[in-house]
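Yeah, one chain of the complex is gone here, protein chain that is, but the others are all in their spots.
Presenting chain A:
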């Protein structure tokens, strides 16, 4: 590219780099603050001595979470189970549905497509959905968290367009060699479509891991809570304490916050809950970017 060294160009360069720097700082700052606080001595936190660097480093908060308090390891395990079961179900159903709907000569295709798309625009809403799950006897089971959101129509559409781009010749060759529809899908199409399958798997997995709302509605036993719901409890507790303080009830607030989870443990719980994502996201982000691009271009 031609080098451009005019004044306006340099001003743009300065603006661009400044904005990028600010963006990086603003994005990373809360994280670093959380990590630093979770590793600090509770007394220093109370005095407000922690910003980006832990003071009097101690891992006691993490010890409390991992060994003394059973809730967090258990809810971590619950979240893993929910995420695995839910994403396997969702991916299998989305893939086979998308494959069938991607066939242009499928009988009733326009009707079936419309049938799947209508729920994108009209839904029964929160309350009928809740009553339905309740009356199906799914409350307090893993199915209440995985089945109501089984197919995301958006990712179904992305997957359909993915299969449509699959070279027809290969499929026809497989048919000639005597493969049925299912065999063609399993042996020929799927192995060559792993990029698409990986994209939707990751989308389903991340949204299942991060969701708290359906668990809040459908799970009543503390032992079944996923990690996000435990985190919510802890976050709410701290609000309650600050609310008391705001209402001038300083003694009660002090009481509440000391009898509840210590600050460093709150920060550590938060960090533990986001850590899996922080570790995996640099490796999976390219699938998300591609998925969003695919979706935006087709939609």
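Heads up, the rule we're going with is that a contact is a pair of C-beta atoms (placed from the backbone, for glycine too) under 8 Å apart; a residue touches a chain by one contact, two chains touch by 3 or more; residues count from 1.
Everything that follows uses one rule, which is that contacts and distances are computed from a predicted model.
Q: Could you check which of "Sugar ABC transporter ATP-binding protein", "Putative aldouronate transport system permease protein", "Xanthine dehydrogenase small subunit" or "NADH:ubiquinone oxidoreductase" matches the UniProt name for the chain that's left out?
A: "Putative aldouronate transport system permease protein"
Q: One chain isn't shown here. Among A:76, A:99 or A:204, which residue touches it?
A: Going through A:76, A:99 or A:204 one by one, A:99 is the residue touching the chain not shown.
Q: If you put the missing chain back, which residues of chain A would it touch?
A: 1-2, 4, 6, 8-9, 12-13, 15-16, 19-20, 23-24, 26-28, 30-31, 33-34, 37, 45-46, 48, 50-51, 93, 96-97, 99-101, 103, 106-107, 112, 115-116, 118-119, 121-132, 134-136, 147-148, 150-151, 156, 180-182, 185, 206, 209-213, 217, 228, 231-232, 234-236, 238-239, 242-243, 245-246, 257, 263, 266-267, 270, 273-274, 277-278, 281-282, 285, 288-289, 292-293, 296-297
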